[in-house]
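Provided herewith is a single structure, encoded as structure tokens, for subsequent inquiry.
Entry: subunit A
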Amino acid sequence: MTMKKVFSRPASLSKTPFHYCPGCDHGVIHRLVAEAIDELEVGDRTIGVAPVGCSVFAYDYFNFDFNQAAHGRAPAVATGIKRTRPDSIVFTYQGDGDLAAIGTAEIIHAANRGEKITVIFVNNAIYGMTGGQMAPTTLIGMKTQTSPYGRDASTAGNPIKMSEMIATLESPVYVTRVTINSVANLMKAKKAIYNAFKLQKEGKGFSFVEVVAICPTNWGKKPADSHKWLTENMLPVFPLGTFKDTLGVEKSA
Partner candidate 1 sequence: MSSKVERIILAGFGGQGVLFLGKVIAETGMHAGKNVSWIPSYGPEMRGGTANCSVILSENEIASPMVTVPDTVIAMNRPSVTKFNQKIKAGGMLMYNSSLIERQEFRDDIRLVEIPANEIAEELGNPKVANLVMAGAYSKFSKLITFDDLVACLPGLVKGAKKEMLDINLAAFKKGFDYVEEKKYMFGRYVYSVFKGI
Partner candidate 2 sequence: MSKWVINESLCKGCGICIARCPLKILAYADHLTPKGVYPAAITDEAKCTSCAICARSCPDVAIEIYKEEK
């Protein structure tokens, strides 16, 4: 009688324990990235770009090469890496402050140039790292350190829908929004991340996966309550779905 592994830690994920708060979604998203890399068998030629934000140490949690970029600049750094080593699998891992505020120019133009990279965008509607300030994706009325009276659309604008925005561009081949609030959604997220990397492996073009995620600490909620809050409040604003799939990767899979 032998025991077969049903589930274990993916090889691309290092043994270093995450520094994240208990219950943080980053850990699951890291794992999904590592699983996709393993399943595509590209772990020996993957280069990640870590952002500024809570996931600033992302580089320590994977067993492949990493660059740690300045705030918002990861898509530019990834462009430099991918252009230099076109046979590498290059991805950025960015939060909403990084990608949707300070680095808006970089992400839009990397997408528009059709850089053959994968972007994992973790949207939790708040700046976690600096202590819970308003993000570009903060919901209307949501109170944060810098929107103490609730986000007011008349002065702070509306939540930016990055996936929808990027899907308007010609070049990207795959733009999708997922979440991991339930096991079913988690499996869809896993598939989306796999698809995004698969397209890159095939040399196809810019792929973008937005993961709507929780920040239990800055939301002041237990993880389960946070996932519930996400479902009730964030998903109506950030609807799940695939906004662009030029090559039909979802159907072919």
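Everything below uses one rule, namely that a contact is a pair of C-beta atoms (placed from the backbone, for glycine too) under 8 Å apart; a residue touches a chain by one contact, two chains touch by 3 or more; residues count from 1.
Selection criteria: all candidates are chains of the complex that A comes from, given by their letters.
Bear in mind that the values here come from a model prediction, so they are computed numbers and not experimental data.
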Single touching candidate for subunit A, where 1 or 2 all sit in one complex: 2
Complex interface listing, subunit A residues touching candidate 2: 1-10, 13, 17-18, 20-28, 31, 183, 186-187, 222-224
